[in-house]
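The following block contains the structure, expressed as structure tokens.
A single protein chain has been omitted from the complex, and every remaining protein chain is retained in its original position.
Order as written gives the chain letters A, B, C, D and E; numbering starts at 1 within each chain.
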Amino acid sequence: MRILVVNVNTTDSMTKTIGEQAMAAAAPGTEIVALTPAFGADSVEGNYESHLAAIAVMETVRAYPEPYDAVIQAGYGEHGREGLQEILDVPVVDITEAAAATAQFLGRSYSVVTTLDRAVPLIEDRLLLAGLSARCASVRASGMAVLDLERDPDAAVEAIVDEAVRAVQQDRAEVICLGCGGMAGLTERVVERTGVPVVDGVAAAVTIAESLVRLGLKTSKVRTFAPPRPKQFRAWPMAV
Amino acid sequence: MRILVVNVNTTDSMTKTIGEQAMAAAAPGTEIVALTPAFGADSVEGNYESHLAAIAVMETVRAYPEPYDAVIQAGYGEHGREGLQEILDVPVVDITEAAAATAQFLGRSYSVVTTLDRAVPLIEDRLLLAGLSARCASVRASGMAVLDLERDPDAAVEAIVDEAVRAVQQDRAEVICLGCGGMAGLTERVVERTGVPVVDGVAAAVTIAESLVRLGLKTSKVRTFAPPRPKQFRAWPMAV
Amino acid sequence: MRILVVNVNTTDSMTKTIGEQAMAAAAPGTEIVALTPAFGADSVEGNYESHLAAIAVMETVRAYPEPYDAVIQAGYGEHGREGLQEILDVPVVDITEAAAATAQFLGRSYSVVTTLDRAVPLIEDRLLLAGLSARCASVRASGMAVLDLERDPDAAVEAIVDEAVRAVQQDRAEVICLGCGGMAGLTERVVERTGVPVVDGVAAAVTIAESLVRLGLKTSKVRTFAPPRPKQFRAWPMAV
Amino acid sequence: MRILVVNVNTTDSMTKTIGEQAMAAAAPGTEIVALTPAFGADSVEGNYESHLAAIAVMETVRAYPEPYDAVIQAGYGEHGREGLQEILDVPVVDITEAAAATAQFLGRSYSVVTTLDRAVPLIEDRLLLAGLSARCASVRASGMAVLDLERDPDAAVEAIVDEAVRAVQQDRAEVICLGCGGMAGLTERVVERTGVPVVDGVAAAVTIAESLVRLGLKTSKVRTFAPPRPKQFRAWPMAV
Amino acid sequence: MRILVVNVNTTDSMTKTIGEQAMAAAAPGTEIVALTPAFGADSVEGNYESHLAAIAVMETVRAYPEPYDAVIQAGYGEHGREGLQEILDVPVVDITEAAAATAQFLGRSYSVVTTLDRAVPLIEDRLLLAGLSARCASVRASGMAVLDLERDPDAAVEAIVDEAVRAVQQDRAEVICLGCGGMAGLTERVVERTGVPVVDGVAAAVTIAESLVRLGLKTSKVRTFAPPRPKQFRAWPMAV
Partner (left out) sequence: MRILVVNVNTTDSMTKTIGEQAMAAAAPGTEIVALTPAFGADSVEGNYESHLAAIAVMETVRAYPEPYDAVIQAGYGEHGREGLQEILDVPVVDITEAAAATAQFLGRSYSVVTTLDRAVPLIEDRLLLAGLSARCASVRASGMAVLDLERDPDAAVEAIVDEAVRAVQQDRAEVICLGCGGMAGLTERVVERTGVPVVDGVAAAVTIAESLVRLGLKTSKVRTFAPPRPKQFRAWPMAV
């Protein structure tokens, strides 16, 4: 089984990290192909870059030679999953939704802890549209940008762990979804300080994609995700 | 006052029609500038084209020389309004939301009647995210594609009017929002057959944009729509 | 175009203030007629006075000679809008709903800041019935009564501004609707301290009423707001 | 124990019927006082009359000499209950809410069957505000006006029974609340044809009022229903 | 009229207390029969014991000789009410739901104050399933276990009263439902400190059960609570 894991930003080192996270979660026999979008921003922290990423991810996947069995969109709270489901037959899994759906099996409510405050509405919108917000206790931001994470990882981890603790104590979360990139030791620190299970979106998405493939399930094509109708495109060389 | 009205597809004749609808609704002294996206599909009837339109509309607006006072995104149920609000300071009005917000002042519930069945989920998602779905009685499709509208306008109008009648009688809608392009006589026919007010999204959006400008109101910049953070872009010459 | 703006209390000086607010927002060519109810309380701060105001506003409008093009009910969180829509054909706009509908175009969520705590449930009920509560972050009270506003305007303004700041910081509001009468400088102070757009209900209602009139839209008469059926009235000389 | 049961219209014969229904449900030792409003319409079938009834019921109760132990507002889907709770200390029970709250103990969902279609939104609004709509399967209208009930009672009963059957079969209601005046044999016919329990609002309200009194419970006065603040009234001789 | 009041735990002294509470609320002529389950835990503070109690209560009621007119399940937030409604024709009232339904007639919102934090989700689930959560302001735990209540009643009462005050001040509750067993003076202390009405679930359930019986209403048998279908049971001697 081959799964494409598509980063939403153009930072190759992050694609590599995501690919490694995916591989660590993958079953024996699963091949992970980590892709960087052909165009876009070096990090996605708002709607403009996220909308650009949406189409970049679609075109990048479409340019990749078949066969593959599933696609994972590896951005937290980003636009575009519906488009991937429309242009592909194989299952598509968004890591925001994968984390939430997994968390719901582990406790009565979950919180997402992310980086910047401005990411919170994007994540909330994804969960609402995906029908996964009823048991979402909160989406919390640590106030740390992606660059902060690299510049002062200790402070960043601490800020994130603090929000996780608040989510458990004040918002009554029973599970934490980490809505930010793979920092060394982050998961362990959150588990240790909160005592609750911590779900990583990439890992969760890999197991869900594998499961769908193994069960022979594909995206429904009857209405919302029916293949695109034929169109004439102007000034967009990448179109089908 | 100058308002940009941006079509979501690349069919110039539709841009022209939309511009005329906007002008018909505009107050004296309002200048309407109708724009066709620099790239994209000739009609938008699904997520792939809609995601492409989202970024195309943003780049087209950004390439347009200031000053202008407000921007209208003239596509029914399309992605991208959040991005426009983020990159601009002036008010941004989506016609799907403008029609619904206007309809709510006219009756206890409203229905949207649109073309293809596959547009229904896109419209429902926009209304849900905009907080406008509580009084939405239904979103109904006539099954007619845009090309059908041109090929056999009489049959198309009839199919749309029939759905509007069903919305009023079966779904208890008290107002109809027309979620499809300007066909001659369509509004009149729906009013005549249903006896309820019919709201056109483009016209509604123009008056809302004018009102926001006149009241001196602009998009809030504290969180969700704060300006994009500085980024490095790869292979995307249009970025800021 | 002539718009009736009806105060809900019998204090003529407040009617005058409301009329001036309305005129300041009106387009050239719009005539504003500010009306004081023929009977009722000098201020409305609870259900008893509000129910009395509901019928007083209706009778006052009905006694006013036609023609007029729209009616605005200028009380925050008051009963009665449904009745006006029923007895009139022209559009009816409630300022509570006008402010909320306008705020939703400016940010992802809004809060209302009002005077007394007891007004909060009345406002929440209006927003719920109007289908405008999904994006309402909070309704907050400053604890100041109308008389307090006149007695110590500086303290009143300060209390209101403080609640607006809490709404933005704690409740994550991105827009503020002011649910209390026109105090000098209030809007400016809230904008200055919070950095978010502030919507005044009277001004918003005027532009919405003008827009509906210009678009030729009237209240739907198919069900909820069908004209009253003929009745025999006892001891109520004002009835139709 | 003395309970005031207040009709919402000025038809004395209906007050008498309501009083008899109440007495039939009352416990030994409960005194029922049926009151007709001092002013208002001979039947209430819309917002205008309902708003008039709201204030008429309040003034009628206030003019009635104490002591009494509870008040029942005996109109289906009418405005005004909040005002009564505000001006009184004793418990106030609305028959729409009493029927729904009672029905919820008897089955998983309930429907209301009422007379005219225009009453449906009024009833739905009351249930929504009262927090009783989650298990409401539907509110259905038979299309019969109050006068129809008297003119052709057999046809009226048949129309109502037919709607009740549809509620059970199509909407999956497990209990029926009758939202229309006491027609001879109506309850029995609905029970017979549907096989589900049928709740009469007046009877339910009497037992709830009695229960609250016996338990020593009164309306909470901390916020929403705190007593009215002192006011100056113009041209309203009945004010406190 | 004979009402069975069934404790959910096997502590006979608690059954006695519950029986006395029920008798204090009962009308003259109502016979209260307090039952202890034939098997189960000495206190129910979690799902395991609650599921055991669910079946124990059912079998205990079934083993009790008819006639009786109604059954009350006297555990706060426990499983099993649906099963009782299924196996019995007479009305079944759960005290969690009885308290909430009663509270809704007394104020705009209510909070439940209970003992252990782990009971909160159980109570929330019951209210959600019963359609009674729309006006629930909060469910709060004092952190006191049942044994704490006996060991240090003064501290326990104080902890509970403190949570009730927080519910009124922070969560805007207007009524308090006590979700914990009868401690001497508890109700009075909460009323005194909060100034809001306090509802005891057992007392509320008795009056509701009496009312349903007096009105001749029984559980609907059309779908959800239709009698069990005939089955073969293995290793369960108590089955029908």
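What we mean here is this: a contact is a pair of C-beta atoms (placed from the backbone, for glycine too) under 8 Å apart; a residue touches a chain by one contact, two chains touch by 3 or more.
In this text the structure is predicted, and so the values were computed from the model without any measurement.
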Query raised in the report: Looking at A:5, A:204 or A:239, which residue reaches the missing chain?
Result: A:204
Query raised in the report: With respect to the chain omitted from the figure, which of E:79, E:135, E:172 or E:218 is a touching residue?
Result: E:79
Query raised in the report: Among the options E:10, E:30 or E:96, which residue touches the chain absent from this view?
Result: E:10
Report summary line: Where A:135, A:166 or A:193 are the choices, the one touching the absent chain is A:135
Report summary line: On chain E, the omitted chain is touched by residues 10, 38-43, 45-52, 54-56, 58, 79-80, 82-83, 85-87, 117-118, 120-121, 125, 128-129, 145, 223-226, 228-229, 231-236, 239
Query - Hidden partner interface residues of chain A, rising order - result: 25, 27, 91, 93, 97, 101-102, 104-108, 130-135, 168, 172, 174-175, 194-197, 199-200, 203-204, 207-208, 210-212, 214-215, 217-225
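FYI, only the chains that are shown with their structure count from here on.
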Query raised in the report: When the C-alpha atoms of chain A and chain D are each averaged to a single point, how far apart are the two points in Å?
Result: 52
Query raised in the report: So what's the Cα centroid distance for chain C and chain E, whole Å?
Result: 44
Query - Separation of mean Cα positions, chain B and chain A [Å, integer] - result: 29
Query raised in the report: Hey, what residues on chain D touch two or more of the other chains?
Result: 121, 223-225
